[in-house]
Each structure stands twice: as structure tokens, then as C-alpha cells.
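Complex shown without one protein chain; remaining protein chains in place.
Our next item is subunit A:
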Amino acid sequence: MTRSRWIQTAVTRPAPLSSQALLNPSSATNPTGTEHKSKWHGSEHWMAERFYSILLIPSLATSLIAGPVFVNDLVLGVLLPVHVHMGFDCMIQDYIPARKYGIWHTVSTWTLRVVTGIVLYGLFTFNTMDVGITAFVQKLWTGTSKRELRLKVED
């Protein structure tokens, strides 16, 4: 079982024993249905988490270094809520586990999904109808933003 050199994925395990193997033990060492769909099978969510985290790095760096860029604000308006959503989802799984809290686990999970949807909508509206996330943070932070300075120069 080879692993990619540069990123650690989930460990691949052999498939569960088929009913034929249970009835006929000699085929236990060579069971049917061992072929997985792919070697990434079972690690999609984990990979998605790292994928969004890695994408956040250049996005945040662009915000900090280049200031407000419209496309970057839109990207941030998607990446940030998704990243936060996955973090909160992990916390729900850790602190409100289904086996212990039953219905409340389901309620929390779906509430989080609805709230993330609202946040996505809110950030998109803010990005398109107002100055955008980066310019807003700059304005709150220092009283002015690079966008305003850019617009002033263009006058």
C-alpha cells in the first residue's frame, strides 16, 4: 500500500470479510471485494478540510498584503464560512455526540448548516453591495482603507 509522499491520508484497510469468506474460511486470505473504489476512499472529508485550509493561506495573505481585491473578497466570503463550518461541525461531533444526545445532535448539525447558509448569503451581499470584507476590516482597524485611497486617487 503506497502512500503519497507529501501528504498523509487515511490508512487503507482491507474490506470486511464477505459472507462467502465466513462460510468458507480458506478464502479468508483472499476475499472477494477487496478492491476499493480508490485509495482515497473514506478520507474525502478529511481531505476537504485540508484543501479549504490550504486555500485560505494565499487568500488571507492577499487580503493582508494587497488589500481589497474584489475577487479575493468573494473567495474569502466562501472559504471562511466553509472553514468555520467544518470547525464547528467537529465541535458538535465532539461535544454533542449522536450516541449520547440523539436528536439534539441532529438539531445542532442542521442548525449549523442553516446558519452557515445565512452567513454565506450575508457575506456575499456585503461583498457586492458594500465595500467588501477586506476594505471593511481595514476601515474599522485604521479609519481608512486602501480602497478609499485608491478611489480618491482615481478622482
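Here is the rule we use: a residue touches a chain if its C-beta (ideal position, glycine included) is under 8 Å from a C-beta of that chain, and two chains touch if they have at least 3 such contacts; residues count from 1.
The criterion applied here is as follows: contacts and distances are computed from a predicted model.
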item	value
Protein that the absent chain corresponds to, by UniProt name, given "Peptidase S26 domain-containing protein", "Cell cycle control protein", "Cytochrome b560 subunit of succinate dehydrogenase" or "Guanine nucleotide-binding protein subunit gamma"	"Cytochrome b560 subunit of succinate dehydrogenase"
Positions on subunit A where the hidden chain makes contact	6-8, 50, 53-54, 57, 60, 80-81, 84, 87-88, 91, 115-116, 118-119, 121-123, 125-126, 130-131, 135-136, 139-143
